[in-house]
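Below is one structure, written out as structure tokens; the observations come after it.
Excluded from the complex is one protein chain; the other protein chains are retained at their positions.
This part shows chain A:
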Amino acid sequence: MNKHQAQLDRKRISGGVATDQRHDSAHKHVTGEAVYIDDMPEPAGTLHACLGLSTVAHGDILAMDLSAVRAAPGVVDVLTASDVPGVNDLSPTGLHDEPVLAEGKVHFFGQPVFAVIAETREAARRACRLAKIDYAELPALIDVADAGPDAPLVTKPLTLLRGEVEIALGEAPRRIRGQMRVGGQDHFYLEGQIAFAMPGEDGDVLVHSSTQHPSEVQHMVAHALGVSSHAVTIEVRRMGGGFGGKETQANQFAAIAAIAAKRLKRPVKIRPDRDDDMTATGKRHDFLIDYDVGFDDEGNILAADFAYAARCGFSADLSGPVTDRALFHCDNAYFYPAVRAVSRPLYTNTVSNTAFRGFGGPQGMVGAERIIDEVAFAVGKDPLDIRKLNFYGGPGRDTTPYHQTVEDNVVERIVAELEESAAYARRRREIAAFNKNSPVVKRGLALTPVKFGISFTATHFNQAGALVHVYTDGSVHLNHGGTEMGQGLYVKVAQVVAEEFQIDIDRVKITATTTGKVPNTSATAASSGSDLNGMAAQDAARQIKTRLIDFAADRYEVPTDQIVFLPGRVRVGNQEIAFDDLIHQAYMARVQLSAAGFYKTPKIHWDRDKGQGHPFYYFAYGAACAEVSVDTLTGEYMVERVDILHEVGRSLNPAIDLGQIEGGFIQGMGWLTTEELVWDKKGRLATHAPSTYKIPLASDRPKIFNVALADWAENAEPTVHRSKAVGEPPFMLGMAVLHALSDAVASVAGHRLCPRLDAPATPERVLMAVERVRAGQADA
């Protein structure tokens, strides 16, 4: 028997697309063998950095006495702004508003002012505490609710406008104005920020950075060092979680480590303590949303007017695109005949807020769902009926506030199927009966949809590169610009390449993301990882395949259309050749077996000044139905049951996608329930550790949790194997819990008053809403 016989009989490869592949590092995660940056062996002479943080929210630095810091045991060097050899700026949008180290002035409590470099991490941390800095304190704006009408903005606001809003509001039979607060969120990636810089020859530097955006770290480090980008290499094999918190926030740590490493010609690592990490790095923006909605007696929304004010912190960072995306989602899945939405990206004396899963979209959508609730209570209907009444529809009801036509709408089908599978109507009746006989514990139910726009709204970011090598033994080396933060991107892209070549996935080596292999990449963000990098890797593989086909056609004298890649082999006319053999033959014939792939998303464009365009390639849809019980004596609650139906097109990897949906939902639920950021009067973040900042635990997850992928879904656009992005959209399914809590609260007064339950709906906010609604009933 031929040694390739087994290969030649195979019907399917292992690890192709649309199969449940485990995470490529799963076996290393469970044994502790997966290497994170802090686990890498430290070369002899490695030094450790620690940031010295400001202790006022806003002030001029009058004097800085760092002599005790310098004299402390183990301290090798202390850096201040003047030690930044290049430009002392990390602004990702080029606004020059975010120094590496504060210069003359501090803008928030916890801003990095200096950096200590010491022989050990502990010595650096201890020395940091010895600084004496005198500040002349300035008035500080901490909360957006305190912002006056002329409060400064960090970036240019956006207005979306369609129709005659004022007129439509004025003419609407009914109208409600209100305000909603929605809190921010700390990423709480389990692996904190970290960078490890190695000085090289010619002044080069290699930085291991836990970042979602190696190219930007590269540019920022080069900028801060005053060198060309080619002198800086950034590498990241994996992050211990990102969630947007390592899109721009890794820059500062990488810059400090690189500056110190070059200056001292020794490796330098910086890993802030969790409290410093939470204090000094940006979070999800909290918003104050003003709304004004006009509707008829049936509950049809006729006009909506929104103002989204965001606590951006002291610099722009990504606040422009984040607040833009909030406006892009002020509609969620609903058609507004007339609409206006304006953003207000406010300067505040707090840490500069940044990207976080959903990127403003969740905050935008929460506003949409609030007005649905308002309308439902006003007309006395179940909020689900109002939702269904206002969904996007066919022509005439398919234009978004940014004038893009919704062409792929499946929200009605998703919601109808979920309503059925979750037995919404029956449970609605059962809950009403339960509540009637239960004076203390009340139950609530809600079903909320999600429609989320996929693409970076900055059109130029929608590009990606990949590098694929086939070695002479037929094994494959895969690299691309996407980063792995746990979401399973690496395995999905490897599946795409395995599928392309029709080889088993274990023949494809997944390698660390590095700016040296694939340049000028975009952040792994905006849910775009698989869409962009999967296509780029597919392109690289197809280039190599095309060369192999041309070679085989020539060598075996068959037309190219008679050459087919089968599992582990290639059919060339009437014969089949093992893949590895064909590769070897191609090499001997001097065929290039390496290719750089590239992809750019088609169709998209966006004119921000006009507020019009086609910013999203497609939309992702889903819906969740949540049931909660609330203790009306304490405001404590429990999530009894959640049903989710989500669509990811044709899934590349259903197991990974389900993990994204479950995890995204819980994270979204946490944002809207127990995760509360509190600043004290001095502008100090009081919730800067897991002891005070409460993300969900296993015992917070729904008692019953049914999650399904829509098995009929496929992307209307030709994305990679017709799949859809899955990183962010499920996060917003968590809204169902907020609305179920609101429903339970409303039950204490017979569902006559909209509870206007703000987020996060901590037990305290729930109890206060209960008291408010009860009092409202007493007044009525």
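Criterion: a residue touches a chain if its C-beta (ideal position, glycine included) is under 8 Å from a C-beta of that chain, and two chains touch if they have at least 3 such contacts; residues count from 1.
Just so we're on the same page, contacts and distances are computed from a predicted model.
Only one of "Molybdopterin dehydrogenase", "Phosphate import ATP-binding protein PstB 3", "Regulator of SigK" or "Iron complex transport system permease protein" fits the UniProt record of the hidden chain, and that name is "Molybdopterin dehydrogenase".
The chain that is not drawn here is touched, among residues A:485, A:505 or A:535, by A:485. Checked against the full complex, the candidates A:565, A:599, A:617 or A:637 give a single residue touching the omitted chain, namely A:637. Remark: the omitted chain is touched by one listed residue; of A:200, A:516 or A:763 this is A:763.
Seen across the whole complex, the unshown chain contacts chain A at 22-23, 25-36, 38-39, 41, 122, 125-126, 129, 187-192, 238-243, 273-275, 437-441, 485-488, 629-631, 633-638, 655-656, 658-659, 662-667, 674, 676, 678, 680, 686-687, 689-692, 694-701, 703, 705, 707, 762-764, 767-768, 771.
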